[in-house]
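== chain A ==
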Amino acid sequence: MESYIYRTDKLILDLTEWLTEATGSAFAAEVVKMSIAAAVLSAFVGLLAMILIYIERKVAGHMQQRVGPMRVGPHGILQTVADSIKLVAKEGLTPKNADAFIFNLAPLLVFASSFACLSFIPFSPGMTIVSFNVGLLFILGIASVGVLGILAGGWASNNKWSVLGAMRSGAQIISYELSATLALLAIVPFFGTLDFQEIVLSQQKGWWIWRAPGVGLLGFLIYTIASTAECNRTPFDIAEGESELTGGFHTEYSAMKFAMFFLAEFINIFIVSAISATVFFGGWMPFHIEGLDTLNRVFDLLPPIVWFFGKVACLVFVVMWFRWTFPRLRVDQLMHFEWKYLMPLSLINLALAAIAVSAGLYFFN
Partner candidate 1 sequence: MTNEKPPENQSTPGTNADISGKPIPTESGSKELRPKLKEIFGADAAFAPESDPPRITIKPESLRETATRLRESGFDYLLLLTAVDYPDEGKIQIVYAITNFNEADELTLTVDLDRNAPEIDTVSDIWRTADWHEREVFDLFAVRFRNHPDLRRILLDDNWEGYPLRKDYVDNVHNVVKRHG
Partner candidate 2 sequence: MSNIPADTSIEPDFEDYYVNMGPQHPSTHGVLRLIVKLAGETVLGVTPHIGFVHRGIEKMAEALTAQQFFPLTSRLDYLSAHMNNWAWAMAIEKAAGIEVPERAEYIRIIMSELSRISSHQLWWGVFGMDLGAFTPFLYGFRDRERVNDIFEKTCGVRLTMNYICAGGVREDVDRDFEKDVREFTDYFEPMIDEYDRLLSGNIIIQERTKGVGVLDPETAKQYGCTGPTLRAGGVDYDVRKNRPYGLYPRMDFKTAVATEGDSWARYVVRLEEMRQSLKIIRQALDQIPAEGPVRAKTPMNIKIPDGHYLSRVEAARGEFALYLVGNGKILPQRVKLRSPGFSNLSALPETVKGWRIADLVTIMSTFDLVMPDIDR
């Protein structure tokens, strides 16, 4: 029998069974399960953000011919812990003329939308907090709630720079969401479902990036660009644009409220990379080549959760790589790029995908 590291779906099932027995009702078991999930997820979010920030600083350091944080802990691994303590301990200021309620609500809104997205991510077989049949659609919807927080925060700050940043951000996210959604939509006909676990299972024979002929690769490129823009990351970080807008929508935020925006940004990077990994790179599915069973078994030696995080880490690295090599686009160039190049391209991609699916043009089928 394989261990629970490999069969997380069995683990979850066993756990649910045990909980149902212990509590005596399926509903109570579900409540307890969700509570555990929420607690685990909270810890995971904190840990994830810390690790991502640490990695970001190390990546930045090594790309810039320096070493990054080195002082707190071995190789500076405790640096982000120290930073977090500082952020928590700082006094949270609300500007005098700001709309205090909305001002304080905005970071929560941004954070909550990112946090909610995490519950649909398939980490491993069976390991999804909420698994239902329109997961992909739902995650795209939930993710765009975050922009409301950014707009609200920028507006409520009562700062002209913040408003400029918020408006930029709103325009940008709404535009690029189209391309991101269309790029994912182009792959949906191939697997014919919107449930994340099923999307992963459909890639048993090969990942969609090459199984969908051409469409997969193009879709992946479009999605990478559009999702980087959705995360407000360089070269699309015009909403913050610290050299132009002194911080953009979060100019007036400090302490934990600022940390929430920051946290949400890093979780968003993780989420878009996770979606990308799931849809294009098979999620937790190990690398398989049909017919080469020996090789496939070697790949299976690694637990699915390692495969998943490995793929996500590679994609996260790409996003960080962008940040430390590219300058920033100007706002009108950004819009031109989306509406004149990326959008038409993703529509063409969608059409191609439809043709490919109806003609049955799959690889490895």
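Candidate entries met the following condition: all candidates are chains of the complex that A comes from, given by their letters.
By definition in this document, a residue touches a chain if its C-beta (ideal position, glycine included) is under 8 Å from a C-beta of that chain, and two chains touch if they have at least 3 such contacts; residues count from 1.
If you're wondering where the values come from, they're calculated on a predicted model, not measured in any experiment.
The listed chains 1 or 2 are all part of this complex, yet only 2 touches chain A. The touching residues of chain A, counted against candidate 2 in their complex, run 60, 63-66, 160-161, 164, 234-235, 237-238, 241-246, 324-333, 336-337.
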